[in-house]
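Just passing along the structure, written as structure tokens.
Every protein chain but one is kept in place in this view of the complex.
Labels run A, B and C following the written order; every chain starts at residue 1.
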Amino acid sequence: MSDAIPAGWKSEDHVLYADASRQFLAQEVSPHIERWRKQGVVDRELWTKAGEAGFLGASIPEAYGGGGAPRSFDAVFFYEHARTGDSGWGVAIQSIVSHYITAYGSEEQKQRWLPGLASGERIAAVAMTEPGCGSDLQAVSTVAELENGQLRINGSKTFITNGQMANLICLVARTGEVAGAKGVSLVFVETEDAPGFRRGQNLEKLGMKGQDTSELFFEDVRVPESNLLGGSGGHGFIQLMKQLVWERLLIGVVALGAMDSMVEATASYTKERKLFSRRLFDLQNTRMKLAEAKTKAEVLRSFIGDCLERLDRGTLDPATASMAKWWGSQMQCEVADECLQLFGGYGYMAEYPIAQAFSDARAQKIYGGANEVMKELIARSLDV
Amino acid sequence: MSDAIPAGWKSEDHVLYADASRQFLAQEVSPHIERWRKQGVVDRELWTKAGEAGFLGASIPEAYGGGGAPRSFDAVFFYEHARTGDSGWGVAIQSIVSHYITAYGSEEQKQRWLPGLASGERIAAVAMTEPGCGSDLQAVSTVAELENGQLRINGSKTFITNGQMANLICLVARTGEVAGAKGVSLVFVETEDAPGFRRGQNLEKLGMKGQDTSELFFEDVRVPESNLLGGSGGHGFIQLMKQLVWERLLIGVVALGAMDSMVEATASYTKERKLFSRRLFDLQNTRMKLAEAKTKAEVLRSFIGDCLERLDRGTLDPATASMAKWWGSQMQCEVADECLQLFGGYGYMAEYPIAQAFSDARAQKIYGGANEVMKELIARSLDV
Amino acid sequence: MTTDLYASSEHEAFRATIRKFTEQELRPRAREFDEAGRIDKVLFKKMGALGMLGLRYDPEYGGAGLDWSFSAVMHEELGRSDNAGATLAVSVHTEMSTPSLAQFGSEELKRQYLIPAIAGETVSAVAVTEPDAGSDVSAIKTRAVRDGDDWVINGSKMYITNAANADWLCLLVVTDPDAGYSGFSQIIVPTDLPGVRCDLLDKIGLWGSDTGQFYFDDVRVPVSNTIGDVGRGFQQQMMQFQDERLVACISTLAGAELLWEETKKWTEERILFGKPLSKMQNTQFKMAEMWAQMLAAKELGLAAVRALVAGEDATKTITAAKVFTSNVAIDVATACLQLHGGYGLMKESMAGRAYVDMRVATIGGGSDETMLQYLAKQLGF
Partner (left out) sequence: MTTDLYASSEHEAFRATIRKFTEQELRPRAREFDEAGRIDKVLFKKMGALGMLGLRYDPEYGGAGLDWSFSAVMHEELGRSDNAGATLAVSVHTEMSTPSLAQFGSEELKRQYLIPAIAGETVSAVAVTEPDAGSDVSAIKTRAVRDGDDWVINGSKMYITNAANADWLCLLVVTDPDAGYSGFSQIIVPTDLPGVRCDLLDKIGLWGSDTGQFYFDDVRVPVSNTIGDVGRGFQQQMMQFQDERLVACISTLAGAELLWEETKKWTEERILFGKPLSKMQNTQFKMAEMWAQMLAAKELGLAAVRALVAGEDATKTITAAKVFTSNVAIDVATACLQLHGGYGLMKESMAGRAYVDMRVATIGGGSDETMLQYLAKQLGF
């Protein structure tokens, strides 16, 4: 009944790209998920393989080693990735950082970093959150002081995705005298060339076990002033805000992929499982719950499709992206909960994909801006 | 931020039609809503005015006095109608019945009935539900027996929209020997020519006060055999099933219109209302609830848009239409409840549109097939 | 399970009396009250004769001198009237408009107003809320200015229950606009005084309840009609909130329980796709879920009653019970209506009326928002 891709993806190219994505993921991701969960991080080669196959740089301009496609192609890939059930590979961050550079980077910065991001030679991280400050940019205390044409960085960051593997860190730091959110800048740190930079332990999380999430420490780390995104400081807040639309929509895209995979798995399981000599699927409660879950996925699919169209047209506003983020993650968590319930005891066993999907889903309501923050942004759009 | 019409309505013609609809409704509906609620029925002239203006027959083929447009144009009109807050005018029934005739009627039937439906000279009703049988076609007991080229009808129907005014009744009756759902047919009754036909009282409902809803009684009513839809009996079940897709999608369309109107009214009210010397809108709880309601509307908008596209392309399947029906009505009721709450005591006063919207909304989860039935249909689509 | 509270034979006998009254005088006439938009005023006299209107009041004035457990029993039974408006009419009279008078009124005032109220010869209403001051009681503006031995009252009061039946109002007014929380007073105002006007309000439910808006235009009442001390009105008004909220919980829940029972019967009789609706898993799950929710609400209410009987503070429990029970009742009404299908949308169906009646629960007597804010404060936020 439903298309395998969001209804909004109507071009033939998207469909072809989805096919290619699935093929790549079936080979390079699905067979390894369990191992990555055990090792707490994906394989380094995954990045370069994906780079070679063109999946990392699809929306990076061709001039910088990318595919020059609209971002909806990245969304296709992330949707298909989420459908595999893997939550270890922090590949969406790569796209987010690439677009910071594409949008605001100087020519030199684009040439320096984008080809590596496209090839997988570079792995990106965004270092925003600090211990004790969540979504609150005003409270950033990591400092990058200008000293002889260099920025001297001191501070620490936490909950950083790709924290163990990233070698290009997009750091949110305070550069000027200005207090509050407006005094922050984005500074790129190439980790191979940054004495004083240190990674903390791979943090133990409730879910997303295959993803390396870490604290990062900066102690008198020096980078050239030219590592300031766009070449000058104080624009971090605006830069972050403008790109958050993409980041937030991605969370909705991932939610949709996860939901499709959960509904499919649960429908299969309940058809196999016998209870009191009937299929679990045949009980009215099961049918209602599955119908509800399926509806949530289909309705979200249409919304994500519309958002992607607007994204490519450049008309996706922050409030709508916030809706995709909070609604998508909310629906994902509800569907995860209901599906797990239908698996009974098995749903609680860590080896079952549905159990992992449940634990993985929870983070989506928090990162990328807590859902409460999303609602606040939507409310602001109503106050006009 | 959002378009005033579903994102799926992308043609210029739809937008123009929406404008024209709004203009007509502002003049012919909005000023009269309160009066219709008091009299329990809309004015007879509303039908003919709407017919003259071309809104009743937009999707009826031109050969039969209609506009020949796709049904999405009707949806535009019903969406705009719902936004006015009126729930009295049972205009959607007109479209549903027109499409029974367009799809299954003989040439003679089309010529006989469609022009009147397009002009508003005829007002249609669907007489399906019987006392004691809800969504269950198997239990239909109204009988239309063939006697000398005539059908002799006996039985009674209840909860019939347009029950007081309708002069063309699409009646679900048992015609053959066959038991169960397959023995039913659709028979048209022209009430001006039907001795033995009687209308019950205008039923008192919780909401939808401006709509005439009645019992209908048939006692040895005789109509020509040629009033069987399509000319022969026993096809009622299939005919109903196929058209239900349209009927169910309409309920979702109406839900969207109602939600937009409620969110708008509640945002305005909370901005005006002062509480402890702040705007009610400024309280965090208000902001969250409004953001949630707005999100529900936007997400539904995308889904309805997709459904309408599929409808016009002829690919809208029953499961997806069922989603539009149950999800739309569920969201409408949730939004009505939350919005009413934000109005406080005023929300409970019958003169406030939000109070009416709350009472009106409740029926949407029941008619057109109870939401539980919708979920069952969706579940079936998953059992493949 | 509740043996500790209602075990005595007095309780049982009392319950039987109220049940009989409800079944004979209220339920059969429930639709008639809807049509009339109020209950028959004669019923107050009957209730007075049965001793129902002054359960916890001093026998000196006709009260029964009983404890809270009897009030709970009474409202449990009255809640089964099949007309939430009728139930409300009584509880406003017993728990909202007379308590301050009974507790703080002068001897003279009690003789003049409390005795007939307990006897059911007069009907009372409480007038606090104003059009522009919903949950925020301190924002009321209706003003009483002293002129000799009279108060001269101007202003307006909103959402007044018993508006048509009431003989007098327990009116909260501002007597000193500069005195903050010490600037309010409670004054008894007969409704037949010159300058008192009332418009009845049309509601989406609670049709059996006469709700109105009062206007006061230079209304004169003697200063001796002030309940308790001038300037203590706000505090006196606040003191009775716990009682009235608990009564709201009890009668709302009783209505939900009655609806659940009737819905059970309906599902047993209703045949759908060849079998009774009651045999479908969805029906059974929904009904069981509701029952569990209602039992939780019941126990919450009983905990509060137990505390009041023991003379303990029950503020947190009652505040929690108010928000919890209101939402349970609305959920029960929503689900029961759904199980009734199209018939549930008809004004004549119990499910339909309960749906619109119950909706007021999270708004009246302290809205959910007010309750949550208040509870949070009590919890130390």
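Observations on the model:
Note that a contact is a pair of C-beta atoms (placed from the backbone, for glycine too) under 8 Å apart; a residue touches a chain by one contact, two chains touch by 3 or more.
On a predicted model such as this, the values are computed, not experimentally measured, just so you know.
Residue-wise, the contact with the chain that is not shown comes from A:G207, picked out of A:G207, A:G233, A:G305 or A:G328.
On the side of chain B, the interface with the absent chain consists of residues 283-285, 288, using the contact rule stated above.
Remark: the residues of chain A touching the chain excluded from display are 129, 132-136, 138-139, 158-159, 203-207, 274-276, 285, 333, 340-341, 344-345, 347-351, 355-356, 358-359, 362-363, 365-367, 370-372. Remark: the residues of chain C touching the chain excluded from display are 1-4, 264, 278-279, 281, 283-285, 287-289, 291-293, 295-297, 299-300, 302-304, 306-307, 310, 312, 314, 316-317, 319-321, 323-324, 369, 371-373, 375-376, 379-381.
As a convention for this text, only the chains that are shown with their structure count from here on.
Using the average of C-alpha coordinates as each chain's centre, A ends up farthest from chain B.
Centroid to centroid, with C-alpha atoms defining each point, chain A and chain B lie 42 Å apart. Residue positions 284, 288 of chain A each touch two or more of the other chains. Those residues of chain C in touch with two or more other chains are numbered 282.
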